[in-house]
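The other protein chains are all here in position, but one chain of the complex has been omitted.
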Amino acid sequence: MSTTRPDPLHPDPLHKLRAYFAGFPLLWPLVGLAALLLFNVVYHPGFLALEVRDGHLYGTPVDLLHQGAKGILLAIGMTLVIASGGIDLSVGSVMALAGAAAALLAKRADLPLVAVIVLPLLLAAIAGLWNGLLVTRIGIQPIIATLVLMTSGRGLAMLLTGGQNPAFDRSGFIFLGNGHLLGLPFTIYLVAAALTTAGLLLRRTALGLFLESTGDNERASRASGVDARLVKTAVYVVSGVCAGLAGLVATSNIKQADPIRTGEMMELDAIFAVVVGGTALTGGRFTLAGSVVGALLIQTLTQTMFYLGVPPPIAPVPKAIIVLAVCLLQSAGFRRDVVGLVKRPIRR
Amino acid sequence: MSRLSFAATAVVLVLLFGTASWLYPGFLSARVIANLFGDNAALGIAAIGMTFVILSGGIDLSVGAVLAFTSTLVALLVTRHAVPPLLAIALGLAIGAAFGAVMGAMIHRYELPPFLVTLAGMFFARGMAFVLSLESLGISHPFYRSAATFGIPLSAKATLNAPALIFLVLFAAASCLLHATRFGRDVYAVGGHEPSARLLGVAVGKTKIAVYALSGTCSALAGVVATLRMGSGNPAQGTGFELDAIACVVIGGTLLSGGVGSLAGTLNGVLIFGTIQIALVFDGRLNSWWARIVVGALLLLFIVFQKLLARAASRRA
Partner (left out) sequence: MRALYTALFLTAAVVACKKTDNKESGKESGKPDPASGTSGTSGTSGTKQLTVGFAQVGAESAWRTAETGSIRAEAEKRKVNLKFSDAQGKQENQITAVRGFIAQGVDAIILAPVVETGWEPVLLEAKQAKIPVVLVDRGIKTSDETLYATLIASDFVAEGKMAAEWMAKKLNGKAAVVELQGTPGSAPAIDRKKGFEEGIKANPNMKIIASQSGDFRRSNGKEVMEALLKKHGKEITAVYAHNDDMALGAIQAIEESGAKPGTDVIVVSVDGVKDAFTAMVEGKLSASVECNPLLGPMAFDAVEKAVAGQTLPKRQVVEDKLFDTTNAKDVIATRQY
């Protein structure tokens, strides 16, 4: 590596402190989540209550994981994309597309269940590949490249279903979003599997290292032999598949496709989850665990709104404030200004 | 190069309009053209602001939400609090400008990515619109009743209505601002290459903040125009509007990396968008989702076209 890093054997004290915090990138998101949960428990002591009903674990915490599954899945893909220095605005539309395809396939009893699940995922992967190729081969900025699919993807989904919301009765597919395994919703296992796969990919193969170097400095990574184009394309495919999976969960969950609403505004929730989780938008530094916590934070916020009886359309306001606060706290300039403001009165 | 992409946009517009006129009786009429401006006035006004932002190298995702917020605010003030309409409109515009300036300041001073700040701005403004009112508010006020009927007749059947006139006047004013003032040159300079702009003595910070304030004002004005068009303020309107506006700007030949583009191109982009929509209404058989798909395809086509032009230009250099 040609980059100059501080000598790990002789760190300066300030760097030590920084390294300490860098070692716990999860600290702030976790503090935020804990604070929000605490707030809820104070208002509704039953918020964290768990009980067993019908042999299933039942309660708001389970709901948070179950309902948050879509957000977590999206956040996994989005983390990788953002780590590569990109962004994927099309995830919501890809969800709708995969969901619409799955519903249509699920209606056909002659198709095996594998096809009902794999074909939509393949479609989502192709959508991701399309994004990746636009970014890497044609050199379009990621925001715009994925904007194309964001605007037209939902239209394609509507054309697939002919503007209808096809309902289906396919027990195997319905299990995906509604079933229980060992007392827990199946979606939780799905998320765990996706996380494990992504984690293994990142830690056991060189992909993680590649990603960090790609996002940080494309030229340097190219010099060090990383095929940046390949990595970047792959990242969009992963994001597409994650979105497809989230779309399947959403569709299975309500037993019908809903091309207009499935994944509506979810791209923003996913980006927010990743940002709140501590991944740098400039690429390079990323944390999957942080994104998961971020996604759970967003879901808890949604749940809090339901509890407080706040009309859903108002829910974006606190989300916006939290994200801006997180970003401002991360900005060195803001911290300097705040410190300046605090110090001045003391000096007088 | 920007000329070439402008020409391409113009060709697409003429081809689209020509095809639609060929296919649908009554399409090529003064009324349809007047409608094109009137129905897309809000989009056009927001796209004008967006052009400045994109030229400066940024992006503004909050336009649709600011539109909804302003229209709801104006409706609320006029109907529930008996504020004179013009005062309510002025207040709405001022809030839009301030909102944009705050976003611009965050982007500049704290070096946050524009899309993130404006995304948060979009969530915030949309939510606040619903805080003002959960439902669409009708405005019944003599000013609005006369505004609804006001217009300049073009022919027996076609009238340029108030929204269309506001759009055209703003377009002229914004063109002057962009192409004939110091500020306009600064916007191009900042978007072209920020460090060199700084070296040339351009006040980069001020320019950036001004650009977002301008876009905020334009979005607010789009909200005002929406109240004129419907005689109501609806907090739910304008979802996805930001993407339409960006699409219009890009189809109009403005480079997303900033520094290259024109307002005339944006006007073409808006008219292309509007033509597709009206043509679908005239046809009356196709699924309206085709509009989304066609716009997406055009967007892609123009980006690729720009890329090819840029590549050819760099090879020549």
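Letters A and B mark the chains as written, and numbering starts fresh at 1 in each.
Here is the rule we use: a contact is a pair of C-beta atoms (placed from the backbone, for glycine too) under 8 Å apart; a residue touches a chain by one contact, two chains touch by 3 or more.
No experiment lies behind these values; they were computed from the predicted model shown.
Q: Taking the entire complex into account, which one of A:35, A:118 or A:167 touches the absent chain?
A: A:167
Q: Footprint of the hidden chain on subunit A, which residues?
A: Those residues of subunit A that touch the unshown chain are 44, 46-47, 53-54, 56, 58-60, 63, 67, 158, 163-165, 167, 178, 250, 253-256, 258, 260-262, 303, 306-307, 309, 311-313.
Q: Can you name the residues of subunit B that touch the chain not displayed here?
A: Touch with the absent chain occurs at residues 3, 6-7, 10-11, 14-15, 17-18, 21-22, 24-29, 31-32, 35, 38-39, 42, 130, 134-138, 140, 145, 148-149, 157, 226, 228-232, 234, 236-239, 277-278, 280-285, 287-289.
Here, only the chains that are shown with their structure count from here on.
Q: Residue numbers of subunit A touching subunit B in their complex, please.
A: Answer in residue numbers: 87, 134, 138-141, 143-145, 147-156, 158-159, 162-163, 268, 271, 275, 281-282, 311, 313-321, 323-324, 327-328, 331, 333-334, 337.
Q: Considering only the defined contacts, which subunit B positions touch subunit A in the complex?
A: Subunit B reaches subunit A through residues 59, 106, 109-113, 115-117, 119-124, 126-128, 130-131, 134, 235-236, 240, 243, 246-247, 250, 256-257, 287, 289-293, 295-297, 299-300, 303-304, 307.
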